[in-house]
Structures are given as structure tokens and as C-alpha cells.
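Only one protein chain is missing; all other protein chains are in place.
Going in written order, the chains are labelled A and B, and every chain counts its residues from 1.
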Amino acid sequence: MSGRHYLPLTDRERGEMLAAIGANSVEDLFSDVPAAVRLQREMSLPPPLAEGEVLQHLKKLAAKNRHSGDCVSFLGGGVYDHFIPSVVKHITGRSEFYTSYTPYQAEISQGVLQAIFEYQTMICELTGMEVSNASLYDGATALAEGAIMACGATCRSRVLVSRTVNPWYRQVLRTYMDSRGLVLEELPMAEGQTDFGRLEAALGDDVAALILQRPNFFGLVEDMAGVADLLHARGALLIMGVDPLSLPLLQAPVEYGADIVAGEGQSLGSPQSFGGPLLGFFAAGQKLIRRMPGRIVGETVDKEGNRGFVLTLQAREQHIRRERATSNICSNQALNALAAAVYLACLGPGGLTEVATLCLQKAAYARERIASLPGYEVPFPGVYFREFPVRIPGTAAELNRELLKNNVLGGLDLAPHYPELGNAVLLSVTEKRTREEIDLLVRLLEGYR
Amino acid sequence: MEWQIPEGLKFTRRHEWIREEGDNTVRVGVTDYAQDKLGSIVFVELPEIGRKLRAGQSMAVIESVKAVADTYSPVDGTVVEVNEALPDQPELLNQDPYGEGWMVRLQTAEGCEKVELLDPGAYAGWIRQQEEEGEQ
Partner (left out) sequence: MRKTQKLLFESGRPGRRGVSLPALDVSARPLEELLPQAFRRQLPLGLPELSEPEVVRHYTALSTRNHGVDSGFYPLGSCTMKYNPKVNEEAAALPGFALVHPCQEDETVQGILELLYEAEQYLKEITGMDRITFQPVAGAHGELTGLMMIQAYHRWHGQNRDKVLVPDSAHGTNPATAAMAGFEVIQVPSDQRGLVDLAALKEALGPDTAALMLTNPNTLGLFEEDILEIAAAVHAAGGLLYYDGANLNAVMGYARPGDMGFDVVHLNLHKTFATPHGGGGPGSGTVGVKEKLAPFLPLPLVERGEAGFYLDHDRPQSIGRVHSFHGNFGVVVKAYTYLRMMGADGLKQASADAVLNANYLMHRLKPIFHLPYDRVCKHEFVLSAREQKKMGAGAGDIAKALLDFGFHPPTVYFPLVVTEALMVEPTETESRETLDSFAEAMAEIARLVREDPERVKEAPHTTVVGRLDEARAVRQLRVRWSKEEA
């Protein structure tokens, strides 16, 4: 019988154990489940498969999908096809890590705890912020937690979000804030960038924070000069969604006055995996640490003075503070945080800068070549990092179908989120894309119109 | 287990102590029993000076490694002084709850509202009762 190889008890042992506790049968152990709620039939599920059979079945399902292994992918928008060093998979595949849980018992969890302490340090280094937590679910919920935290810290209830922030993140923000009775308001965009001219008028004594993304959803790097000062003068906080891979080149959020920094860390060593598991990272200034959501690892010593690491500031958390906790989060994305730490350890400052530069240069090459094609247009001027929008002749679905015939996964359709752009897609160029692949895309686009 | 219950103080059922200072002010802290139950205290959030509190209203928050507890004002009053040493040395609450670990001094008015206050004997009985209930 399949699946049973995970169950060590033999029938003989079951009998002996039942006898030891004075029960006649397993049924006796379910005597407290009232007959009226007992399932009076067997569950109807497909018959069990042996290990080899199940793997065959899953391979068949997997084979029905196209992916960046058998196609050239230009998809982005929060999840990217970046190179993952082999080391990352091997380390996160060590079962001492992946079969453990939240490190409540510090003395036998020093591996995860130290790795997270190092991860927190790396996130602080990347962002320039003073403190980081041990991870949240994804970029969207990290921003939502940031918005809630800002409302708590300022005792205000309105949050502004730029229309240039990832549209799915804005949807998640809306869901979280509506439920809690907080107000989310959109700050309009002009030429693909936040319309900062409208900011002053949008601010008020009830505005807790402004949420921006950098690079923004279109890949544009917005000019942050004066933004934080304006917000701080009105008692509001600046919440930044940032792409960690851009940070070796772009200003660190602390350099333009961010108070809370959150974002998606998938590009640091996690596979795309149809959009999950992802990695929400979260950093802030020291004075906000008691309001931070999620686990935090801290350094301490044992009685002999040996350095060790523990979960700290736990009194913020749900298992102690219950309805007054800073957040309800319990399980997080620790293994993805470990992957990010291993990734960053492998790349180091030099490697990370090189990846960012490769993205920047290759995206610029692709952008300029595509912009010069008749029928195609990059709608907004400005400074781009790794992705850019393109107006296309025809719909995104039609174009992508054509591209797929040549094993190219094309653009992300912008029309549902920004109808004012007409037919347009977002293209992303990572360090993995070769000149040959970019040229192929350009040729296909040229041939398509 | 033996917990200190000094003479000359009054106590609340929520384990605060209160000492009349004679100038229409009272000093408030948490009892030895409370600090022992909380364990290592790591953080204390005190009220702002000038804040008006009603009897029974939450006054401060104490965090230990494993728990969080509110403390409540035993009387109607205005905060005139807080123990400035506590934020940096929360362990004073463990080491000397009735002395160096005091929390708040409140200005009160003659005949103001108070929560029910117990004398040392009655408080000792209350603790015993709590311990027995905890046995279940």
C-alpha cells in the first residue's frame, strides 16, 4: 500500500499499543467524536500512487507548462528570471534547515538563528536602515504591514500610494487597509512617474505615510529629492518598496530619508515558482523596532559568555501579546531568507554590483533597439533599471502568442492596469539574457507588426 | 514560595502596590509576586507626565521575556513623576520592586476614586487564593 512507508507502526505494534492504553480498537480513541459529525463513508480521493508513479504523474503535469528553462523569458513585474548559483539550492536543501520550524528552542537552532541574524545584517547593509526583521510573506504584504505600522506609529489612518507602485501590491494594500477601516488613496502619475506636484495638496494631518516603489512598476527610477522632507514636515512617513538587486547602484533608501523599507526578495536566490514562495523583506529605523511585524533575531550570550542568537522582542508577537500584537504573523518565509543570505554571501558586494550593472546595460540595449522599431514606442522618458514599458501594435495576448511560437515568453500585459497606455507590455531584461536572445526578441517584434 | 509584602503599603488585586506620600501624592509600583510571575523584565512603557488617569485605567505596560502585562492606576490622579531609571534598567523591577523599581507618582485629590485596596494581610490571602486556582 502506497504512502504507508511514512508510517512506522506495524499492525502488531498498533495492537500492543492499544492494549497498553486499555483500548480495544482505534475506534475507541475516536469515541469522543459524536456520531452525527462522523464521516460515515470513505473519502473519495484518487487511488494512491507509488513514489515512482507519482513522480511520473507530476512530470506530465510539469511538461504541460512553458517556462524559462525551455523559453527565453522577458517577464518581470515583481518576479524575475535571475541566475541562482548552484550553492543556494544545495544549502537550502540541507534538511537540518528545511525540516526545522521557527527556532523557539535557541540552543538547538543556532544554525537558522545565526543565518537569519546574518540575513538581517545584509538587509540593513543593502537598504542602509538600522533594523530588519526575519522576513514576511512577499513584497505586497510587506508593504501592507508597513502601511499598518505607519498608521500605528503616527496615530493616523490615511495612506497614500503612488499609481506607479506594482498594481497587485496596491490591490493587496487595499484589501488589508479596507478590512481594518484604514483609508488608501492613490497619488496620480505623470509620464510614468509619481506626480510629486500633487503630493503637497494630498497631504493632510491624517496622512500616516506615502508608499513609493523604486524602481517603480515601469522600471523607472524616480527622483526622490525633497520627498522625505515634505512628508516629515507634515508628520508623515516615507515607505519605500525597493528592488534589492538595484541597490548596489541606486541610492540606498536611507540616503533619501526612507522610514520604512519593504520589498520583494525573490530575485535574491528564489526560483519563480509561479509566484511563490516569495520573500518579503522589511527594514526600518531603530526607533520603530518595537512596532515591527514578524520575528526578529538578536545576539546574546550563554552563562559561559559564548555568543549565541535567540528570537528577541517576542513580546510584540501574537503568541504573547495576542490581540494587541503588532501583527498576526507566525510562519514566515525563513527558507527564502536563507536563500537570499546564501545568494548575497556568494555574490558579495562585487558580484552584486556586477549583476545590477549587467541588468542595467542589457535592458538599455534592448530598450533602445525596440524603441527604434517602427510601430513600437517606449512611452515614458526617464532613468530605467531592468524593465521598461513598450507600446505595441495589437494586443499583448496576440503578441505573446506569436513570440511563444519561437519559444519566447514575452511581455506582461499593462492594459488591465493602465488602460490609458493602450496596448502596452512591460519587458524585463535580467543578466541572464544574452545579446543573441535580445536580438531574437527584436527580430520577432519587427516581424510581428 | 514566599513573596515580600511590606507593611505600610496597600495592594490591588491586580498586584500593584500604592504608598501614600503625605503631600496628596501616591507612589505606585508592582508587587514582588507580580515581578516573580512575569520573570525577567525587559521593557517598561511609562505614561507621560501630566497625563490624567482614572482609577482602574491602564497606566503602564511591562514586558518580560515571556509575557506582557498592563498595570493599572489604583486611583484617580495626574502623573507628576515617573521612574526615569526604568527604561534603561527595567531589571530594577525584578531586583527591588518596592524601592528602586517604583513606577509612577500620582497627584491625587482628597476623597478621590480608588479601586479596592487590600492591606498586607488581605493581599497575602489573595495571592494564596490565586496560587491555589493555578493548581488546576
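Brief remarks follow.
Just so we're on the same page, contacts are C-beta pairs under 8 Å (C-beta built on N, C-alpha and C of every residue); 3 or more make two chains touch, one makes a residue touch a chain.
Predicted, not measured: the structure shown is a model, and the values here were computed from it.
In the complete complex, the residue from A:Leu347, A:Leu427 or A:Leu441 that touches the missing chain is A:Leu347.
Note on the undisplayed chain: of the listed residues A:Val159, A:Ala208 or A:Ile296, the one touching it is A:Ile296.
In the complete complex, the residue from A:Ser135, A:Ser162 or A:Gln193 that touches the missing chain is A:Ser135.
Of the candidate positions A:Arg14, A:Lys287 or A:Arg443, contact with the unshown chain belongs to A:Arg14.
The missing chain lies against chain B, touching residues 40-43, 63-66, 90-91, 134-136.
Definition applied: only the chains that are shown with their structure count from here on.
In terms of their C-alpha centroids, the spacing between chain A and chain B amounts to 45 Å. Residues 290, 314-315, 320-321, 324 of chain A are the ones that touch chain B when the two sit in their complex.
Contact residues of chain B toward chain A in the complex are 42-43, 63-68.
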